[in-house]
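The next block holds one structure in the form of structure tokens; read it before the comments.
Of the protein chains in this complex, one is absent; all others appear in place.
A, B and C are the chain letters, set down in written order, and residue numbers restart from 1 in every chain.
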Amino acid sequence: MSNTFNKIFKVTTFGESHGKAIGAVIDGCPSNIEITENDINNELKRRRPFNNKYTSQREEEDKAKILSGVYKNKTLGSPICVIVENKNFSSKEYLKTKDILKPSHANYTYMQKYGLFDPRGSSRASGRETIARVIASAIAKKILDHYKIKTIAYIKQIKNIKANIDHSDYSSLKENTYNSPIYCPDIKASKKMESLLDKTIKEKDSIGGVVEFAAYNMPTSLGEPIYDKLDARLGSAMLSIGGSKGFEIGKGFESSKMRGSEYNDLYIFENSRIKTKTNNSGGILAGISTSELLIGTVAFKPTPSILKPQKSINLQNKSAVLALDKSSKHDPCIAIRASVVVEAMLNLTLVDFILLNKLSAL
Amino acid sequence: MSNTFNKIFKVTTFGESHGKAIGAVIDGCPSNIEITENDINNELKRRRPFNNKYTSQREEEDKAKILSGVYKNKTLGSPICVIVENKNFSSKEYLKTKDILKPSHANYTYMQKYGLFDPRGSSRASGRETIARVIASAIAKKILDHYKIKTIAYIKQIKNIKANIDHSDYSSLKENTYNSPIYCPDIKASKKMESLLDKTIKEKDSIGGVVEFAAYNMPTSLGEPIYDKLDARLGSAMLSIGGSKGFEIGKGFESSKMRGSEYNDLYIFENSRIKTKTNNSGGILAGISTSELLIGTVAFKPTPSILKPQKSINLQNKSAVLALDKSSKHDPCIAIRASVVVEAMLNLTLVDFILLNKLSAL
Amino acid sequence: MSNTFNKIFKVTTFGESHGKAIGAVIDGCPSNIEITENDINNELKRRRPFNNKYTSQREEEDKAKILSGVYKNKTLGSPICVIVENKNFSSKEYLKTKDILKPSHANYTYMQKYGLFDPRGSSRASGRETIARVIASAIAKKILDHYKIKTIAYIKQIKNIKANIDHSDYSSLKENTYNSPIYCPDIKASKKMESLLDKTIKEKDSIGGVVEFAAYNMPTSLGEPIYDKLDARLGSAMLSIGGSKGFEIGKGFESSKMRGSEYNDLYIFENSRIKTKTNNSGGILAGISTSELLIGTVAFKPTPSILKPQKSINLQNKSAVLALDKSSKHDPCIAIRASVVVEAMLNLTLVDFILLNKLSAL
Partner (left out) sequence: MSNTFNKIFKVTTFGESHGKAIGAVIDGCPSNIEITENDINNELKRRRPFNNKYTSQREEEDKAKILSGVYKNKTLGSPICVIVENKNFSSKEYLKTKDILKPSHANYTYMQKYGLFDPRGSSRASGRETIARVIASAIAKKILDHYKIKTIAYIKQIKNIKANIDHSDYSSLKENTYNSPIYCPDIKASKKMESLLDKTIKEKDSIGGVVEFAAYNMPTSLGEPIYDKLDARLGSAMLSIGGSKGFEIGKGFESSKMRGSEYNDLYIFENSRIKTKTNNSGGILAGISTSELLIGTVAFKPTPSILKPQKSINLQNKSAVLALDKSSKHDPCIAIRASVVVEAMLNLTLVDFILLNKLSAL
């Protein structure tokens, strides 16, 4: 269960990696919003950046098909179902290793929980599942546009290489991000990371990474105390992405080393609006947005599937070696492609809170 | 809205810090579970450790009153309402500064969102709200006991002082934690932290900290893909605690610096059970528990209310200085007391997944 | 579980009839709405009309105590907890018969489901539970007032005596209803029903009845297809009241005997608004309100507890006779007092849809 995300702009997703289709039903989208299959396809393309070696690819593009909820390019207020059919994949490689517990992978826990596992691809635990999140986000973005909110996510760090990010201008940040083959807006850092990734691929290994996300032009009042604080729900959204292991808002773990007198964001009144001199809070106070830049990070573990052989056990509890074939396709660093999903989850979460906040006062 | 936590073992909490009472309604607790007011009071006592200088105190103890759902010390299957009356508090100090925006505090965002704020105490954003979480956790613990699951949370770090934790034995870890006036199980580190806190108090300041949590004797299969993964829900639970700014499961942010070949937890079969040689995953794979030790951390910012005067603005957008009176009571480090709440949220989350998992198969 | 009603204006209720208190937590009430304990007490008084023989009474009044969510008589946007303490009741009579399965009463099914039953009063299945619904409705009414929506419920029928209702004017309908000791606005019918009730009481028996409800000044657009149609949710609301066995909207069962050409409500445009010539639909089309009078009925079975001895079995499956003592207090006709609860459930349901409808379009 639990394949529905959000409380108002409800997104229910479905689909295994090697099943017939991946899709989403969006229920709770307001009526009269313009949306086309093209809008969705544009977002889906960002999941396969540059068709490069840093992200594994199926051969043809994912094409969205709107099955319901839209008439003459406008949302009807009824549930919107969009699917992407799964094509041109081979399950052969997966079936060969289906009886081995794959280290740090879903097959063990799924088998324990459900008593069976679709061994073709990673089933429901596949990265392909995130197609559905990106579909829903493409629709959510239309609502964010209406409110002038702009969002982005990018690679902040791989191993010890940290990107230096200039947050002053959204457009340049976006352009720089999209210009990098690994979605890292700091060109110098991007180059270094690419070299590291090249080395990692050559060594049949994988590597972790940190994604940062930001939302510009935030309104105040988004977030619902006590249990749906904006940061709590963002945390949940991000930690639901496969491979994520950590989440921070604002100064995050750094704040645990600071004193109140250093950390506190002091209020000032400037250009007819209330601002804070610093933004250690990352745009959230007491679980509610302040209108400062919303900013946080998500840590991703290295891709569990590597070409290096790994010792494990099989379904009969006997020692076994997991040796994946060269032909099997795995990203060397899931954080790169996950950055697109981080942005999607940010979009989905913000839209839900925009709608929820309509209910705070009559 | 959003004052209900969990999906099955549903906890709805209420109460402002200086209102008549703080309380919780637990709906979805199975019937025939033994519970007394004493059981709850014992947990509540842990929120006021040692009555020492490191945690601010109201004068008398918080006493739980069970209003419904329990008959002859057994749960009826009907909703359990428990309240703690608020007594012996003074709102005077708060009312003096009620027109000033308090840096990194709830009053600004609450006023923006709701158009008004109860200025006595911190209203619903007060730490006192967590009484309700501890109440519910006291009941949840009875169910965890039934399944032999044991949980704990403690101070892992304050500023740069890191505790060295031995996880091999639950009982000693618990004993050591409770023996420290700041709930830090590493005695040496605890002493150093206490000195740092003394200095911080003297300097009218506050400081952040990191809490670690762990669950022993975990079963497999807890967690509901895709959006209620165990780690996603734990993240949400922890980030809903006032002052938390970061969350990690297993190796967390450290994993972003690791390679797959280092990070992956290799399976072995030992003593008739499937285990992993390492536990970088922190006991969760693909959002589902593995039966290894469940472990993670939560970062807390420094207490926003400090005795040092702070520049701010008032409700008329004019400059103002927030100068809190010596008599006002604030913890120098919210992480200490928050550790009890972290454990409570862990307990509540685990119980929900234990119940949810009954539904995975017929 | 399932003690929460509504999706936005969420009402969680608790309390057994002979426990310490009955109460409700309302989460999702917009901020800045005026409410006092008096407002609530006025509604509670209507559950004990005239202190007459037609409705059983505890000796003193139920007094509401607001524990949270309201500051200076305004809602804060945080959860509102209101309780009524249970006083002056005796459980003796109940304990005497606790080992007998009571015909058409809760004790058998509760024992089966939960493995135990609080034998004092009817526990959670008591009519006293509805106090919590009336509390929440008192707050909901403030929101309906804001939108000028006016609601009422009254006795439409007892046995074969049908009241003749004039719906043309809300105020007179309300006045007539409140003037009847049994809440029947047709004076003639009321008198006949009172005689029938006198006879029923004398014969140590009870009787069923039908309650009609209506909402005036309805806006269009309330109701959420497909599964939260206004009529579906009203049906659920009414059928959750103890003793209800049937529900109709508009012509209800009568419509099953009609032809389309008779039944269909034809549109006309009159006084600058779209109306229908008839209102067989009862103000709802395709699950959404039309702005015509919202009208429907609820059937109630006779009170199961009667003074006439009844054959039954005991917990050991042996024959037993249930002979209730004269001192035990039971309404001769639950429909009378239930009419107040029907109105409360109507109010709660409408408020939820008013809030939900804010989300239909941007």
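The rule is simple: a contact is a pair of C-beta atoms (placed from the backbone, for glycine too) under 8 Å apart; a residue touches a chain by one contact, two chains touch by 3 or more.
Everything numeric here is computed off the predicted structure, so don't read it as measured data.
S.K.: Please identify which of the visible chains the hidden chain touches across the whole complex.
M.R.: A, B, C
S.K.: Residue by residue, what part of chain A touches the chain that was omitted?
M.R.: 1-4, 8, 10, 12-16, 19-23, 25, 27-28, 31-32, 65-69, 71, 74, 76-81, 83, 110, 113-118, 123-124
S.K.: With the missing chain put back, which residues of chain C would touch it? List them for me.
M.R.: On the side of chain C, residues 1-5, 13, 101, 103-106, 108-110, 112-115, 124-125, 129, 157-160, 200, 205-210, 220-221, 223-229, 231-240, 242, 244-253, 255-269, 274, 276, 280-282, 285-290, 299-306, 308, 310-313, 317-318, 335, 356-357, 359-361 touch the unshown chain.
S.K.: Please output the residues of chain B touching the missing chain, sorted low to high.
M.R.: Contacting residues on chain B, toward the hidden partner: 8, 28, 30-33, 77-78, 143, 146, 225, 355, 358-362.
Here, only the chains that are shown with their structure count from here on.
S.K.: I want to confirm something about chain A and chain B. Since they are copies of the same sequence, is their interface symmetric in residue numbering (over half shared, so same) or not (under half, so different)?
M.R.: same
S.K.: I need the rotation angle between the copies chain A and chain C from a CA superposition, between 0 and 180°, in steps of 5.
M.R.: 180
S.K.: Quick one: chain B and chain C, Cα centre-to-centre, how many Å?
M.R.: Averaging C-alpha atoms per chain gives centres 40 Å apart.
S.K.: Distance-wise, how many Å sit between the C-alpha centres of chain A and chain C, to the nearest whole number?
M.R.: 47
S.K.: Quick check: how many Å separate the C-alpha centres of chain A and chain B?
M.R.: So the centre of chain A lies 27 Å away from the centre of chain B.
S.K.: Which residue numbers or ranges of chain B touch two or more of the other chains?
M.R.: Within chain B, residues 1-4, 13, 110, 113-115, 124 contact more than one other chain.
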